[in-house]
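The complex appears here without one of its protein chains, the remainder shown in place.
Every chain is named by a letter (A, B and C) in the order it is written, and numbering of its residues begins at 1.
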Amino acid sequence: MYQKILNEIFDEINGLDCQGKQADYIPELAKVSPGKFAVYLTELNGKGYGVGDIDDKFSLQSITKVFAFTLAYRLLDDNIFHHVGVEPSGDPFNSLIQLEQEHGMPRNPLINAGALAVCDVLIDELDNPEKDLFDFIRKIAQNDTVTYNQKVYQSEKTTGHRNRALIHLMKSFGRIKNDTEKVLDLYFKLSSVEMTVKELSRTFLLYANHGKLPGTGEQILSKSQTKRLNAIMQTCGFYDEAGEFTFRVGLPGKSGVGGGIAALHPGEYAVAVWSPLLNPKGNSVKGLKALELLTTKTGWSIF
Amino acid sequence: MYQKILNEIFDEINGLDCQGKQADYIPELAKVSPGKFAVYLTELNGKGYGVGDIDDKFSLQSITKVFAFTLAYRLLDDNIFHHVGVEPSGDPFNSLIQLEQEHGMPRNPLINAGALAVCDVLIDELDNPEKDLFDFIRKIAQNDTVTYNQKVYQSEKTTGHRNRALIHLMKSFGRIKNDTEKVLDLYFKLSSVEMTVKELSRTFLLYANHGKLPGTGEQILSKSQTKRLNAIMQTCGFYDEAGEFTFRVGLPGKSGVGGGIAALHPGEYAVAVWSPLLNPKGNSVKGLKALELLTTKTGWSIF
Amino acid sequence: MYQKILNEIFDEINGLDCQGKQADYIPELAKVSPGKFAVYLTELNGKGYGVGDIDDKFSLQSITKVFAFTLAYRLLDDNIFHHVGVEPSGDPFNSLIQLEQEHGMPRNPLINAGALAVCDVLIDELDNPEKDLFDFIRKIAQNDTVTYNQKVYQSEKTTGHRNRALIHLMKSFGRIKNDTEKVLDLYFKLSSVEMTVKELSRTFLLYANHGKLPGTGEQILSKSQTKRLNAIMQTCGFYDEAGEFTFRVGLPGKSGVGGGIAALHPGEYAVAVWSPLLNPKGNSVKGLKALELLTTKTGWSIF
Partner (left out) sequence: MYQKILNEIFDEINGLDCQGKQADYIPELAKVSPGKFAVYLTELNGKGYGVGDIDDKFSLQSITKVFAFTLAYRLLDDNIFHHVGVEPSGDPFNSLIQLEQEHGMPRNPLINAGALAVCDVLIDELDNPEKDLFDFIRKIAQNDTVTYNQKVYQSEKTTGHRNRALIHLMKSFGRIKNDTEKVLDLYFKLSSVEMTVKELSRTFLLYANHGKLPGTGEQILSKSQTKRLNAIMQTCGFYDEAGEFTFRVGLPGKSGVGGGIAALHPGEYAVAVWSPLLNPKGNSVKGLKALELLTTKTGWSIF
């Protein structure tokens, strides 16, 4: 059934004349071919269905904030919420305004400030922060080859002034323990991770499977932690368009300015879409449309 | 099973020494006995389970915003979204700041500004706005006796300066067609509706039942509209604590400063809780705790 | 000397092709001929110099906020500062944002919210608020014929939704004692006062003369109060363009959306200009230019 639905979605969307714009503040991202489009859905039992450029790697960008938070949540449990909140921001993804008004406490772990705070925590908690974080991502991806793109990483490192502003503002409120460039370095590597939609949908199966790795059965997060992380994705996963996404799609998920979106139906499947053209809020235009069609055509959302 | 769980919840919560504060900006609400506590859950098949003061009527306040929006959504379908958005506000429930920055367009129908815009639409669309709106509420409640409390209504009408500020600001942006006092009058009557938790949970069954009235099978909202309204409740139903509620409870719902909360599990049940003491964000302290225990003890949330 | 300078200013400015826009949110103001231009300067000794349409009456609008504040300051002395502050707003003249963040306390008496608070105080303090206020304005203008324009007043009363939003917001913070429509009525009449530039410059002589009425020698405000009111005009008299005005002109003054500006050089003169086309901040384009030329050509400002 899923393959048929994905085929229909591809037919309806692929040819659309799309009004979006590629991310250009990270020069490397602006070089990706704008016509790329891929959808991949993986069921809990491991069966997968795909259409489009499913074997192209793309830059996950903010989607990886979910992975870093997963590891931090696993390590600190509820203590992680001394470092980040759980409320939607209602403001653009890199806004300093709210962060200043709220004394440097990030609203949630899925905005830039929140992910920087999470990286700071990981540096504190891990023996080899970079190696340990990437090993963790490879483990939940069940894929030893996952890594970050050197050019994207360098590009972000050179141009990441807004993220530097965020972390220095948090540091001025005493909320960052480690050297700011060290934290930023981990953050930029994390943001530069690449996967295909196939790999990404497999990695998100964990969250559809109540915290258990589908293959090995290992419990990465508890059932309750997973429920809560899914709730955070639902309310905070799409910058200041979380309401729109919840309204149109009705699944928890996370988007990135590389044009990817990963989402999941608890107990059913994980799905990843990719198309580089973004709407003004920073979410993939075709990706949003594809997921909306998916829940419309299946007749299922969590609501 | 549900009765047993509700009994446990009652035992754990009822005796708690609770830090909340009653709403006092509406003088009538401050007179309610602070120790009141009730929970009522109704399954789709109509079977109900309750504990505590389940036969006491209380002031629904903002919970009724869901009913007014249901009627407007039914009448205008997607055109209602020319009048209100679907994004969480990230600001306190009666903030003018966001409304000014966004040129008088309310973020969503479940904040005060949004409900005022919805009332303005209803006055335009209905022959006898007050009668038709209350008839509609009685219909979805399947209860001919539902009405508003005269004293609460008068109390709100006399003291509602903040709501007057909101509606005049919207009017200055050309977003209110009708006379402001006429719109406010309907809004204050709507806010003053009273129900018991039993009646309230029965009224919310509609949203758990994909838009169909459980008794008669009448389709009040389409399946897709219901999904979308549930999504709006999930991201916008709890003032600037929607993230926290989604995180801890994981069900769509709506709270009111009378101390009530209504929530639902699509395809399963609707539940109403009531306890007048509020946390600083305006949500019932014991009500939140009760719903958190409910999804923890049943092991089910939508995530 | 002054007449020669005014003639030069007129020659340089009158023919300019001017980019401004007339105020249109008050329909009556939009009907004024956009080419009108007048400057009138009165020395402390009463000698006057003028160019242009010096016998045309125009709507003083916000300039009259100075008169209402003068009376309230005279009546309450420093206690008036329990009702309004003395800081520039840094925001557009009718912004609700700052007012909400600062709990309904207006930043200063020369923005709309501040003048509304002053009108509320005057209603409390005066036996016949409207008569007494207009008698006071006539007294300091030394002109028994000063009154307000009925059409402008009606126009403001009908369309003043933003001012209604402001006063209801202040009332919700407990900062307005009297009935809101009663306060607004006085405020709209005050705003609708008309004068010629000749009359206006004579009325402002008081502030150049250390608080003494030039003709009679009556002390309306003390020397210290006058100094302080001049200081408030300097920092707050030009909406969010007070810095620009201070920078370019260097005199205390007050502008109105009718296109008028009154300013003064303490111990020297008062000057009034009028030209209806406004810049985006709501100040008269030619008026600003004329005053800049005046202090450039005389070589005198207070700095």
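Here is the rule we go by: a contact is a pair of C-beta atoms (placed from the backbone, for glycine too) under 8 Å apart; a residue touches a chain by one contact, two chains touch by 3 or more.
Since we're looking at a predicted model, the values are computed, not measured.
K.L.:
Of the chains you can see, which ones touch the chain that is left out?
P.N.:
In the entire complex, chains touched by the missing one are A, C.
K.L.:
Could you tell me which of C:Gly50, C:Pro214, C:Gly250 or C:Gly282 touches the chain that is not displayed?
P.N.:
Considering the complete complex, C:Gly250 is the one touching the chain left out.
K.L.:
Please identify which residue in C:Gln3, C:Asn79 or C:Ser224 touches the non-displayed chain.
P.N.:
In the full complex, the listed residue that touches the missing chain is C:Ser224.
K.L.:
In the complete assembly, which of A:Gln61, A:Ser95 or A:Ser301 touches the absent chain?
P.N.:
Going through A:Gln61, A:Ser95 or A:Ser301 one by one, A:Ser95 is the residue touching the chain not shown.
K.L.:
So which of C:Ser89, C:Asn209 or C:Asn283 would be touching the chain we can't see?
P.N.:
C:Ser89
K.L.:
Among A:Lys4, A:Lys151 or A:Arg164, which residue is in contact with the omitted chain in the full complex?
P.N.:
If we include the chain that is not displayed, A:Arg164 is the one touching it.
K.L.:
So which bits of chain A touch the chain we can't see?
P.N.:
Within chain A, the residues touching the omitted chain are 95-97, 100-101, 161-162, 164-166, 168-169, 171-172, 180.
K.L.:
Contacts of chain C with the missing chain: which residues?
P.N.:
Considering the whole complex, chain C reaches the absent chain at 85-91, 98, 107-108, 223-224, 226-228, 230-232, 234-236, 240-244, 246-248, 250, 252, 266, 296, 299, 301-303.
Going forward, only the chains that are shown with their structure count from here on.
K.L.:
Quick one: label the inter-chain contact graph as line, ring, star, complete or other.
P.N.:
Shape of the chain contacts: a line, open at both ends.
K.L.:
If you average the Cα atoms of chain A and of chain B to get two centres, how far apart are those centres in Å?
P.N.:
Result: the chain centres lie 32 Å from each other.
K.L.:
If you average the CA atoms of chain A and of chain C, how many Å lie between those two points?
P.N.:
Once rounded, the distance between the two centres reads 55 Å.
K.L.:
Go ahead and note the Å separation of the Cα centroids belonging to chain B and chain C.
P.N.:
Each chain reduced to its C-alpha mean, chain B and chain C end up 47 Å apart.
K.L.:
Tell me, which residues of chain A touch at least two other chains?
P.N.:
As it turns out, chain A has no residue touching two or more other chains.
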